[in-house]
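For reference, the structure I am asking about is given below.
One protein chain omitted, others in place.
== subunit A ==
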Amino acid sequence: MKKIEAVIREEKLDAVKKALEEMGIHGMTVTEVSGRGQQKGISLQWRVGEYRVDFLPKLKVEVICHDDDCHLAIEAIMKSAKTGRIGDGKIFVMPVEAAYRIRTGETGEAVI
């Protein structure tokens, strides 16, 4: 099992959700986050002049998937979340040690 953490643009959530659903991945956790990448935030306007906002709002989508599906899911997110402009986000993948379904007590791959 792998956990995919994708930090994406807020407006790309629907596209990412749809792409994952098409490959049969329905379960996901979405969190509002703020952060910054290489462009170090953006500048906004005050009454006169500008000020810089370091941390921009993004969404973090967390998906747990089977090892075999992982690269497909990543590809789906990459494609659906991309605009080609700076600030499209990042994807991180990490191994999942164990998983439990609280309602039934199931463990392992069956939980996904």
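To be clear about the criterion, a residue touches a chain if its C-beta (ideal position, glycine included) is under 8 Å from a C-beta of that chain, and two chains touch if they have at least 3 such contacts; residues count from 1.
Please note the rule applied: contacts and distances are computed from a predicted model.
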Chain not present in the shown complex, as UniProt names it (candidates "Transport permease protein", "Protein-export membrane protein SecF", "Dissimilatory adenylylsulfate reductase alpha subunit" or "Ammonium transporter"): "Ammonium transporter"
Given A:Arg47, A:Arg85 or A:Arg103, the one touching the chain that is not displayed: A:Arg47
Missing-partner contacts on subunit A, residue numbers: 44-54
